[in-house]
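Got a structure for you, written out below as structure tokens; questions coming shortly.
Here the complex is missing a single protein chain, while all its other protein chains stay put.
Right, subunit A next:
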Amino acid sequence: MLSLHIPTLSATLLKLSPSSNSRTKTQRRHAAHFTFQPDPVPTQYGPTQKMNLFQSVTSALDNTLASDPTAVIFGEDVAFGGVFRCTVGLRDKYGKDRVFNTPLCEQGIVGFGIGAAVAGATAIAEIQFADYIYPAFDQIVNEAAKYRYRSGNLFDCGNLTIRAPWGCVGHGSLYHSQSPEAFFAHCPGIKVVIPRSPVQAKGLLLACIADQNPCIFFEPKILYRAAVEQVPVEPYTIPLSQAEILQEGSDVTLVAWGTQIHVMREVANMAQEKLGVSCELIDLQTILPWDTETVCKSVVKTGRLLISHEAPITGGFAAEISSTVQEECFLNLEAPISRVCGYDTPFPHIFEPFYIPDKWKCFEAIKKMINY
């Protein structure tokens, strides 16, 4: 008897057939592992406008190009607006000598950016995906990070900012989902910054551009459209190397950055409802140099720490936080520091839902810590 489970036939036939679970299967795979939770509207920076993450980045770049005549933006496909629409309209507004495309050469892009920055231009380079930043790794680590140090402060490339889309996106698989912040955290001389929302993104990006050190700004690509907030139109900066306490609590400290903050927000709610545990949620924001004081003060108060990120667990940035906290707060710890991170595998294609540290895994970790 011919089976009626035939996904390749037309939709009408699918609707007629009694049971067709292929549709629900694909629908399930579309559910994101988090819900974006917007922050309250900031009032101290002036009038605001509804923007999503990529629009807030465009706004920041727009402000920069307007106020700084030496600012240039370059990268692959930035001229028409960029593959994530972060630079839409800028070329028309500011000219093709200030917003221009480069050929396909990451090492060349960053090297070129370093040179431009050293000579005095505010260089904002875009790497199309953080996964492609590795050909430029040598330039960043060996040239950009060490320029000031090796020249005894005669030269520096502080005017350089590198932007790259970062993190899992649901279907990115090996080369469109990576979170390489840990590789760069190991390199003194550069700053690594990751925002969690449009308001944060604009403020932090402007801070990076203004900062007199080469900065790498990772933008969570899954939030480009999903994150919508009221963002101030005027330029404003959010200080770097200052972690933000999003929620006060007394039992467990949760530390995360980027997309994972929204997962942790849900985890904090779940812990409150189901376990009666009060969580203190900290957004690290700047990975390097990171705000040790805020995190340690919080752990002294709560005695428990959970750090979570998408990157693989071994050598991930949670390891650095964990090690520092146990040095500073050893006697205050009630339970071992818990890290809920990705598996030690390449970022998988079909296994992504199993790989990412979702709210259930974090919740489980909290339960274990509470019952230690």
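Everything that follows uses one rule, which is that a contact is a pair of C-beta atoms (placed from the backbone, for glycine too) under 8 Å apart; a residue touches a chain by one contact, two chains touch by 3 or more; residues count from 1.
What we mean here is this: contacts and distances are computed from a predicted model.
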item	value
Name under which UniProt lists the unshown chain, selected from "Pyruvate dehydrogenase E1 component subunit alpha", "Transcription initiation factor TFIID subunit 8", "Kinesin-like protein" or "DNA 5'-3' helicase"	"Pyruvate dehydrogenase E1 component subunit alpha"
Of A:Gln107, A:Gln230 or A:Gln247, the residue in touch with the unshown chain	A:Gln107
From A:Arg91, A:His176, A:Lys202 or A:His262, residue that would touch the chain that is not displayed	A:His176
Contact set of subunit A toward the excluded chain (per top definition)	2, 4, 6-10, 13, 16-17, 22, 26, 29-30, 76-77, 80, 101, 103-105, 107-108, 131-132, 134-135, 171-176, 313-314, 336, 338-346, 348-351, 354-355, 357, 361, 364-365, 368
